[in-house]
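What you see is the complex with one protein chain gone and the rest in place.
Up next is chain A:
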Amino acid sequence: MSDLHVHSPRSTQLLRLATAGSVDDGKSTLVGRLLYDTKSVLADQIDAVTRASVDKGLSTPDLSLLVDGLRAEREQGITIDVAYRYFATPRRSFVLADTPGHVQYTRNTVSGASTAQMVILLVDARKGVISQTRKHAAVLALLGVPKLVLAVNKIDLVEDPATVFATISAEFNSLTSSLGWASEDVVEIPVSALHGDNVAVRSENTPYYDGPTLIEHLESVPVDAEPHRVGLRFPVQYVIRPRTAEFPDYRGYAGQVAAGEVTPGDEVVILPSGVRTTVTRIDTADGELDSAHAGRSVTLVLADDVDVSRGDVIASPSDAPEPLGEFDATVCWLAEKPLRPGARLLLKHGTRTTQAIVGTLVERFNEQELTSEPSPESLELNEIGKISVRVAEPIVADDYTVNRHTGSFLLIDPAGGNTLAAGLVGDAIAAVELGERV
């Protein structure tokens, strides 16, 4: 494992991952194993886990103790909330959103998966693809997670592992292809998190499997930062106006490129006003850029002295989105208090927060059956549905199935400020039901 040394000072790529899976399928152990095998756990942390394991009467260190961080979690032996883990190989650094499979699974899966470029879904080899697996896969499809890996865990505990693995893989493939994933975006790997089989080291116990280890797969799977399906989308975050002796007239528009790419000289349109101008410079504190793509925080300097402020979007004129005052959206309801028609809420989309009124509840999605029932009276905690929304100020959005960044929004309680829902502009449910991922 010496080639897996975490501490390479070389330039690496950052990959955002999440885990999903049901309780007791060994998720904490797998995450602990990933950290341990990539040497992301240091001696004092191992010592602490070893001491705690001995206290519990165990003969080998319980790797799940590496990750269950809260007092209540250690007391109850369960994972309560999303936690973030860090590990690295010489090629990639990983941010892993470790989501509990316990109660409130949808809420946590949605949180973890919203930023994930890839999700590691776990199943217990003895149980195979269960209803929880189907629900998780449906939610991940809805959220547009680009890549999936199914870790078939505890493979050492089944009688005929070759057949079991083949059966689970076939069933999972048929599930994910019906949800719209291309076969090259989904990989199944037989593992034993407890013994480390096929996590970092190829196992001799799985002669029927000739694919990559989990870590080999994680560090080699091709992942685009954001596929180029739309032109430039640049939500303006903040107007930089130094008004200093050195920079008396400087006026730049700070933000993060949400989609597409920008180059000096590009003609752009400011939305919602529709005014057109040209980008003259892309500034950063380190110097000018000759281009900036999705994910980069920059400051744009424009040719004309136009009216632009926080909440506006600078876009490419060729495929500029129509500002939306009223639209349909798919929401995952995250709050205890149910959503009912007519609710007055706040909506945060990109850098704009505006008042919103929920119109009708169009349908409720059944993640288990991949069907919908029309006109529910309410959406309860963890339920997913399609609703119509009206906003006080138009939002400049793309359909979520086209772009995750410009198609996502939050619904916020105007009273307490809590986040109530994850919102996806457009009818993501229909796309999932029809298996039409784009």
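FYI, a contact is a pair of C-beta atoms (placed from the backbone, for glycine too) under 8 Å apart; a residue touches a chain by one contact, two chains touch by 3 or more; residues count from 1.
Quick note on the criterion: contacts and distances are computed from a predicted model.
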(request) One chain of this complex is missing from the view, so tell me which of "Biotin carboxyl carrier protein of acetyl-CoA carboxylase", "Electron transfer flavoprotein subunit alpha/FixB family protein", "Sulfate adenylyltransferase subunit 2" or "Protein-methionine-sulfoxide reductase heme-binding subunit MsrQ" is its UniProt name. (result) "Sulfate adenylyltransferase subunit 2"
(request) Among A:Gly287, A:Gly342 or A:Pro374, single out the residue that touches the unshown chain. (result) A:Gly287
(request) Sort through A:Ser22, A:Ser316, A:Thr330 or A:Ser408 and give me the one touching the missing partner chain. (result) A:Ser408
(message) So one chain is hidden, and I want to know which residue out of A:Asp210, A:Glu246 or A:Asp307 touches that hidden chain in the complete assembly.
(response) A:Glu246
(request) Out of A:Gly21, A:Gly255 or A:Gly426, point to the residue that touches the absent chain in the complete complex. (result) A:Gly255
(request) For the chain that got dropped from the picture, name the residues of chain A it touches. (result) 6-9, 11-14, 42-45, 48, 52, 67-72, 74, 80-86, 88, 92-93, 95, 107-108, 110-111, 114-115, 225, 237-238, 240-244, 246-247, 250, 254-256, 282-293, 295-297, 299, 310, 334, 346, 348-351, 353, 404-405, 408-410, 412-413, 416-419, 422
